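Take a look at this one; I'll ask things after.
One protein chain is absent from this view; the other protein chains keep their places.
Order as written gives the chain letters A, B and C; numbering starts at 1 within each chain.
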């Protein structure tokens, strides 16, 4: 089972890059799971504009579409902006859905979210499900929002709190088990 | 009452640019209403990235924030992408909310949507409400989705169908009346 | 300005009945505001069923529709069930929308929510907005979710925490001011 991991954020110090890094570490310890992590900052896309598409897809779209196509499942940790999906995640979904390869239909997706606030990106997570589901993805029902994420990681990017680590591990174990059933 | 109109789309032939153009024409005929229309393509923004913000806001963000700040109310016609908000509208909302001017709180917003499909962008419209409402905007309850929009306009950009024109006029009349109450 | 307050819950010890009680107390101290509180348990309705409607509206529907009609605005505190609207609130909305009086269009609504959980009913609150907005209600953008509500009230039903009290007062002040503008 090939799982592609990335964060729905571009900035270098992103809490969601840390959180998906923790998730990738947990997944790597599971048998039969092959993990690949990419950084959306390495696939720079303009905001979706059909006039650009008509002149040819940006190379980053073509490349990331191939990465998603090659995976069986995704684990995405994504911030909430203004109670909804992050700009870069929506841009990524929309560009790849237009690519001739459209890699989304039938893909399994697990959504995580880290946020400095008390609500752990919950509104953003629920809004992020819908475009994936419209595109035919199987979005895993359980999601994991990490509140007060700015205080959650140690210097090595590990979760300080054992309970949060265990909860994430349980979620990812269930996700992999559901895929492999 | 100053109303700023724009489309949540970048491409030059956008159906939503046409639809918001029709709305602007209707609004211009109303007494006491001052209408200004802008094109988001004239405010080119990268996808939101806090690393860019930390180096200084793009001029387009500063300029569009001032346009929104100067308005009492907005009329936005926006496409649906994959059953959710358009990338460019989300990017615009997020960038402006980070600008020191943050022009959103308390602003009145009326959402329209044009779509070639049968559902008239209805899922996208409902998803587009939430970030505005999280930011403290009063989003007018009624919205107008125009289905089969690729066949809806004549060569001059007018709505061919008198019923659609009347429905839009009624909606905008209610919106202005509600603001001016 | 006449404000009708109720909770989206039936049980006698409801945390949301307490929370809307606190809200009503705050509203009563405001000038020009007339407050009336009702208990949905006094308006017992069956689950919506058009076969029942065809035989005649239950008296509780007729009576509550008149209560809502007589108000300018509503303050509703509602629990979240399974991440969505409460059964009794949805039943109430649906029955009243079918009543010949349909009292919803144009009504101002402020939504509060109390929950024993950490998220303060946030998913339920966002789901509860939509049917009101579809019916033409102006739902105030700001909402107040009270997390860990089972520990939030003293024996007299007052909020123990001064910050929660102040936050609610600020929200309700803004709501009334917006209505009276």
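Going forward, a residue touches a chain if its C-beta (ideal position, glycine included) is under 8 Å from a C-beta of that chain, and two chains touch if they have at least 3 such contacts.
Note that the coordinates shown come from a computational prediction; the quantities given were computed from them, not determined experimentally.
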item: Options C:77, C:91 or C:164, residue touching the unrepresented chain; value: C:91
item: Residue ranges of subunit C at the interface with the undisplayed chain; value: 10-12, 41, 45-51, 81-88, 90-91, 93-94, 97, 123, 127, 130-131, 133-135
item: Touching residues on subunit B - with respect to the absent chain; value: 83, 118-120, 122-123, 126, 147
item: Absent-chain interface as seen on subunit A, which is shown; value: 126, 129-130, 132-139, 141-142, 178
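FYI, only the chains that are shown with their structure count from here on.
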item: Computed distance of Cα centres, subunit B from subunit A, in Å; value: 29
item: Euclidean distance of C-alpha centroids - subunit A vs subunit C, Å; value: 36
item: Approximate Å spacing (C-alpha centroids) for the pair subunit B, subunit C; value: 30
item: For subunit A, residues that touch 2 or more chains besides their own; value: 83, 123
